[in-house]
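I am attaching a structure below and will ask some questions about it afterwards.
The complex appears here minus one protein chain, its other protein chains still in place.
This part shows subunit A:
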């Protein structure tokens, strides 16, 4: 390594660490704000001399975060399970049987991907009210499942077509296994990489969902993290320290998960970002 390229590398490394610091800055502000008491008017850039831990317990209780965490977990969990089962089941015939009906169906699901769910907000709201699902976990689960199904089917169908050999299923068929048996015992276990991606897409986008949740989950008992937080912000605009503590608590589970499973998150979200 010669002298100039070594110097160039040092300069580029300094650039990299400056970018990292710049991108970390808002989180630093969040942390200092969250740790200060309401009356502490010192600059947000200065780390507090006295850490006010009581903010966290107060925010946890007043914003009802425990309950919100539970609701978010329930909705994400069941939506993910439904997406995986319903999505993989649907993708199998679409990938394997090229009949006219199936080709049309596949195009139908792909076309739905472009429809922004919010464009139909008014009639969707009317529908949810009329079938009595307002303020239930089910409404958030079903809406999220419907909105992520096309992407899930797209990912599963692509994977089945390109990586699962037909000979496996044909061998099982000769042995007399039924289609549903072949699917669950032979094909589904081989779909693990896509299942992992779908799981991560569900975890990030459904966990963080605000658009569906704010319309359909206004009752305190079913509120998710995002809805609880936006309500809490509205009530406490004069106490930003408390709001910051609540925001920090709300984002922590996903951040921890991300730091441990970074590789899977990046891969899963890259396949999911086709939908955006």
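Side notes on the structure shown:
Here, a contact is a pair of C-beta atoms (placed from the backbone, for glycine too) under 8 Å apart; a residue touches a chain by one contact, two chains touch by 3 or more; residues count from 1.
Throughout what follows, contacts and distances are computed from a predicted model.
The complex appears with one chain absent; UniProt names that chain "Carbohydrate ABC transporter membrane protein 1, CUT1 family" among the candidates "RNHCP domain-containing protein", "Right-handed parallel beta-helix repeat-containing protein", "Carbohydrate ABC transporter membrane protein 1, CUT1 family" or "Phosphate transport system permease protein PstA". From the options A:68, A:124 or A:198, the residue with contact to the chain not on display is A:124. Checked against the full complex, the candidates A:37, A:89, A:134 or A:164 give a single residue touching the omitted chain, namely A:89. From the options A:37, A:134, A:164 or A:269, the residue with contact to the chain not on display is A:269. Interface residues of subunit A facing the missing partner chain: 9, 12-13, 15-17, 19-20, 23-24, 26-27, 29-30, 33, 41, 43-45, 86-87, 89-90, 92-94, 96-97, 99, 101-102, 105, 108-109, 112, 114-127, 142-143, 145-147, 149-150, 153, 173, 179, 183, 204, 207-208, 210-211, 214-215, 225-226, 229-230, 233, 240, 243-244, 247, 250-251, 254-255, 258-259, 262, 265-266, 269-270, 273-276.
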